[in-house]
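Below is one structure, written out as structure tokens; comments come after it.
The block that comes next holds chain A.
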Amino acid sequence: MTHQIIIAGFGGQGIMLMGQLLAYAGMLEGKNVSWLPSYGPEMRGGTANCNVIISDEPVASPIVTEATAVMAMNRPSLDKFEGAVMRGGLLLINSSLIDKKASREDIEVCYIPANEIADQLGNSRVANMVVLGSFLAKTGAVSPASVIESLKKVLGPSKEHLIPLNEEALKRGAERVRECVNR
Partner candidate 1 sequence: MTKVFTRPKSLTDKPFHYCPGCTHGIVHRLVAEAIDELDIRERTIGVAPVGCAVFAYEYFNCDMQEAAHGRAPAVATGIKRVLPDRVVFTYQGDGDLAAIGTAEIVHAATRGENITVIFINNAIYGMTGGQMAPTTLIGQVTTTTPYGRDPGKAGYPIRMSEMLATLEGVAYIERVSIHDIKHINQAKRAIKKAFETQLAGKGFSMVEVLSTCPTNWGMTPVEALKWLERNMIPCYPLGVKKEVK
Partner candidate 2 sequence: MSKVLMKGNEAIAEAAIQAGCRYFFGYPITPQNEIPAYMAKRLPEVGGCFIQAESEVSAINMVYGAAGAGARVMTSSSSPGISLKQEGLSYIAGAELPCVVVNMVRGGPGLGGIQPAQSDYFQATKGGGHGDYHLVVLAPSTIQEAVDLVMEGFDIADQYRNPVMILGDGMLGQMMEPVEFRPLSSKRELPPKTWATTGYTGDRPRNIINSLYIDPQVLEEHVKKIYQKYEEIKKNEVKVECYNCEDAEIIVAAYGTTARIVKSVIQKAKQEGINVGLIRPITLWPFPTSTFEEWAQREHIKAFMAVEMSMGQMVEDVRLSVNGKKPVFFYGRTGGMVPEPNAILAEIKKVIGGVLR
């Protein structure tokens, strides 16, 4: 099984972190992984995106051109990457910031009001973790426990107190996506 993932949004939404956590968690689970960011001027204030591959096979190209899943965190990301989802693939849309509906019929689309859920949790910055929770629940690419373990490594001991919040965000994202009916 090979998960070919595109995560996109604007700078500051924690796009790169989402991808790194997935790659890290995949590595912890003994899988082959790669994380490839967009880099350059577009990172500064514009859209940011990264490609993540989690696979049982060695990763050939780290570039995702046909995604098994796309997480679109803002409107320009949806416009740019809806077409990259492979037939039968998954498109997660942050409906808090994207008022547009997906146009594709041949893929699974879930709308997650990630910022609203994050606000309910008291910290809008965990919107990325909400969507990540939805993704994990849908795909089982890696376990939420591995993501949390990765997050501990990334945040370091000084930010250990943020772990429960992030755990909760993953959980709420997973719950929300189960209620999701396609279209």
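In picking the candidates, the idea was that all candidates are chains of the complex that A comes from, given by their letters.
Just a few scattered comments:
Assume a contact is a pair of C-beta atoms (placed from the backbone, for glycine too) under 8 Å apart; a residue touches a chain by one contact, two chains touch by 3 or more; residues count from 1.
Source: prediction; values computed, not measured.
Touching chain A in this complex, out of the candidates 1 or 2, is candidate 2. Considering their complex, residues 20, 23-24, 27, 32-37, 39-40, 59-63, 65 of chain A touch candidate 2.
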